[in-house]
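The complex appears here without one of its protein chains, the remainder shown in place.
On to chain A.
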Amino acid sequence: MKQETPQKPRVGLFVTCLVDLFRPTVGFAAVKLVEEAGCEVEVPMAQTCCGQPAYNSGDREDAVAIARTTIETFEDYDYVVAPSGSCAGMLRKHYPALFKGDAWEARAAAFSARVHELTSFLVDVMGMERVSAAHVGSVTYHDSCSGLRELGIAAQPRRLLSSVEGLELREMKDADVCCGFGGTFCVKYSDISNKIVEEKAANIAASGAETLLAGDLGCLMNMAGKLQRQGNAVRVRHVAEVLAGMDDGPAIGEGGR
C-alpha cells in the first residue's frame, strides 16, 4: 500500500474508451494535469466504456449493467475525472436517471456527484488558474455539445489555454454548434452527419487557426477525419495535449509515428 500525504485527493481517471483505444496521449496528458493540480491519480483496470452507445440506442439493460460496473469500480475515489464532456456528462447526469426508483438510486447519485470533466475539474474544483505549457501558434476551440450544454464547459478550457505561452486563440464562427458526430448517429445517418461536419470544417478553415482543439475525442476524430479527407492541413488535438505540453508527437490522424 502506498502512503501519500493524507490531504491529497485521490482521483480515479475514467480514461474513456476512445482515448484508451485511439489516443493514449490524452490519457497521459490528463494524468499529468491532474497530478499538477495536486492530486494522486489512479487508473482502475476494470473500466471499459461509459455505456452511451447502449443508452443512446435505447438498450437500457446493457446501459444499466455497464453503469453498475463503472460505479463499483470508481465509487471509492474522492473524484472521478474524464477527459471528455460527453462521457463525464453520462456519468454525472445520466447515471442517476438510469437508477431512478431503483435500489441503486442513492449509490448512483453519490457517485455522480464526484464525477467531473477534466478542464472543469482543474478549474472549478482544484482552482487551477494556469498551466506551465508552451504552444507557439494559433488554435481554435470547438465546444463539444454534451460538455457545453450538460456540464457548462466553455470558459474553463479557454481560461487554461490563455495561460499557455505563445498560444493565440482564434475563435471560429459557431464554435458551439454540433460537429455532426453524435456517437452512432455519424454512421447511422452518415450523409446528414457529413453535411454537418462540412459546415464545421468550413468554419474551422475560415478561422485561420493552425490547430483545432476540443475536449472530446469522438468529435475530434470526426472533424480530423473530415479535414484530412478534404486535404486540409489543420492539425487536430485534444485540448489536454496542449495544456499538458504533450503536443510534440503526431496530431490526430497524422502519420509518421
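In the analysis below, a residue touches a chain if its C-beta (ideal position, glycine included) is under 8 Å from a C-beta of that chain, and two chains touch if they have at least 3 such contacts; residues count from 1.
One rule holds in what follows: contacts and distances are computed from a predicted model.
Undergrad: What protein name does the UniProt record of the undisplayed chain give, "Glycosyltransferase family 4 protein", "LutB/LldF family L-lactate oxidation iron-sulfur protein", "Hpr(Ser) kinase/phosphatase" or "Fe-S cluster assembly protein SufD"?
TA: "LutB/LldF family L-lactate oxidation iron-sulfur protein"
Undergrad: For the chain not shown, which residue from A:Ala109, A:Ile192 or A:Ala206 touches it across the whole complex?
TA: A:Ile192
Undergrad: From the listed residues A:Asp20, A:Glu75, A:Glu105 or A:Glu168, report the one that touches the chain absent from this view.
TA: A:Asp20
Undergrad: Give me the chain A residues in contact with the hidden chain, please.
TA: Contact residues on chain A toward the absent chain are 15, 17, 19-25, 27-28, 43, 45-49, 51, 53-60, 62, 65-66, 69, 73, 97, 145-146, 149-150, 177-178, 180-197, 199, 221-222, 224-226, 228-229, 249-250, 252-257.
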